[in-house]
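Only one protein chain is missing from this complex, and each of the others stays in its spot.
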Amino acid sequence: MKMEEVAVVGAGQTVFGFDRKETFEELVFEAATAALSDAGGSIGDIDNIVTVSNDFWDGRTISSMSVMSAAGSWNKDISTVEGDGMFGAVYGMMRTLSGSFDATLVVAHVKGSEGRMNLITNGMFDPIYQRPLGIDATISAALQARCYMERTGAGEEDFARVSVKNHGNGLRNPHAHLGMEITIDDVMRSRKISDPLKLYDCSPVSDGAAAIVLSNRRGLKRFRQKPAWIRGAAYCSDSYTLGYRDLADPRALRAAAQKAYRMAGIANPLKELDAAEVYDAYSYMELMWYEGLGLAAEGKGAELLRSGATETGGELPVNPSGGTLSAHPVLVAGLVRLIEAVLQVRGDAGRRQVPGAKRALAHGINGPCGQCHAVMIVEA
Amino acid sequence: MTKDKKNPNELLYITSGEMYQPYRYTLSSLSGRFLTEIKEKKKFLGVKCPECGRVYVPPRAVCGRCYARMNEMVQVSDEGEVVACAIVEFGFVDPSTGIERPVPYGTAFIRLDGADTALSHFLDCVDREKLKVGARVRAVFEEERTGSIMDIKHFEVID
Partner (left out) sequence: MGRRAAIVGFGQTKGSSSRRDVTGVELINEAVRAALADAGLGIGDIDAVVIGNMDHFEGVNYVDMWSVEGSGGVMKPVFKVTTGGTTGTSVAISAYYHVASGMFDRVLAIGWEKNSESDTTGAIITAYDPFWERPNMAGAIGGLAVDASRYMHDYGATERDGARVTVRERLHALNNPFAHLQQEWMRGKDAVFLVDALVASKENKVLAYPLRMSDMCPRTDAAAALIFAAEGTAEKIAPIPAWVLAVANRHNFVYYGDLDWSRNETLEAAAKKVFATAGIREPLKEVDVCELYLPYSYAGLAWMESIGFCGPGQGPQLLWDGVTDMDGELPVNPSGGVMSSNPIGATGIIRVGEAAIQIMRKAGTRQVGKDVNVAMATGFGGCYWADVMLLGRKKPV
């Protein structure tokens, strides 16, 4: 199927940080009104809404209820995706393509500071076999990191290099939670969290919200912003049980990426993309995702990083925004990846702009150890 | 884990334990003023929409109808009208406290005079003849107030 019908025409995000004083409602209103104003439109130009939230993170059943007014749901069709914001964007895209609606507002929020990350992510594991072992997002990630090291020979210094790159990039992003000028040594010496992962290999727990406005061709006349066309979009889930998966092989990401590339007519992503925003919840993930996305050959993720190709100024800058390592509002983070890709192709990324970027990739994940991946390609 | 003696073919029943998920919910600054006003002055505040003029109690940041940010707080009465009500008689465990809530109790949505939306709270009354839609009620406050909605002990029926 040829993709040319849906564009991102507006994007907004809050500043991400820990312990933000605003409520879910206030954060979503801030991001949504920013996206509408970026689009050069108003809530009256929107004919349906997708919200993204999660009952565990919010500590309430029907978590989307609290943001209904802030998302502008009054007398409009609305639905809720529970998962990463990229999947909210995918659902918003479907609704915009369905012929029922021309313009869709997608919002996502989280306040990681209100709950306990380890308990909430322990809740995604099997209650009989796994939860009693105390496993959570970080412990499972450490297992995956170790598998990846065994398979590829990548070392902890390689992971540290991702952390240095992305935290450094985060310094140029006014929305980032944790931009830092650090060295490989700093990462290596930071506190052990779950071997081989250390503090600076792990993303922070962040609060915040983000929003985008999607429009089909018919809806475009309502808005003034330059459209960023979605040229490819695909998503795919691997098995759930960690023991059923080859944790070091991101086959679901490979499947999603290949489909998105086919839609967008991309044969060599490393050459043909100008920027990529990937979901680096933990440093090692970025290297694995290089391979899944076909930017590096199997086992060559660390080599690609060491070559400098993914640094600012390299052949394909990855996470010029600082990535998830610099701000990790869970659920919102994938939508932020898309927003950052949009800003890049519009040339609106400020001090983190990749000069001349025309085509960018955004990536979101769901589930433990990157079980499910969504990939979008946007183009100015 | 227990085994059903009557049916040896039945598998083990496994209970994975109570899930403990603590949260630190955020109170907006408008809501903080609302609770402070109750705590310090035993008075109610609502927030007024700059566009449609509706007064919302409890306060919140956005008027859904107008998609407008609200900031102006106005005083409303501590008396109002029951718009819908029930007398709860079944026992259940309150998830916020982990203990069984005492029954029976009266519960109602109360539109305070001067407000356009209703506040939900306890009634002092479980009399079906008195606790009715349209009944006039007044807030009764606790002597010791801590800055919570429970600073209102309950509402009492006044007619």
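So that you can tell them apart, the chains are marked A and B in the order they are listed, and the count of residues begins at 1 in each.
We take it that contacts are C-beta pairs under 8 Å (C-beta built on N, C-alpha and C of every residue); 3 or more make two chains touch, one makes a residue touch a chain.
This one's a predicted model, so the numbers in the text were calculated from it and none came from an experiment.
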> Where the complex has a chain not shown, which of A:Val162, A:Cys236, A:Ala257 or A:Ala357 is the residue touching it?
Replying inline: A:Cys236
>> For the chain not shown, which residue from A:Gly59, A:Pro227, A:Pro269 or A:Pro329 touches it across the whole complex?
In response: A:Gly59
>> Touch as defined at the start, partner being the missing chain; which of A:Ala228, A:Ala255, A:Leu287 or A:Val354 qualifies?
In response: A:Ala255
> Hey, which chain B residues sit against the chain that's not shown?
Replying inline: 11, 13, 19, 23, 25, 27, 31, 56-58, 60, 64, 83-90, 92-96, 101, 105, 107-109, 117-122, 128, 132-134, 148-150
> Which residues does chain A use to touch the chain missing from this display?
Replying inline: 1, 25, 54-56, 59-62, 64-69, 73-83, 87, 90-91, 93-100, 120-121, 123-124, 126-128, 233-241, 244, 251-252, 255, 366-368, 371-372
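The rule we apply is simple: only the chains that are shown with their structure count from here on.
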> Distance-wise, how many Å sit between the C-alpha centres of chain A and chain B, to the nearest whole number?
Replying inline: 37
> Within the complex, which stretch of chain B touches chain A?
Replying inline: 14, 16-17, 19-29, 60-65, 67, 69
> How about chain A: which of its residues touch chain B in the complex?
Replying inline: 21-26, 29, 43, 56, 59, 68-70, 72-74, 111, 113-116, 119-120, 123, 127-128, 131-132
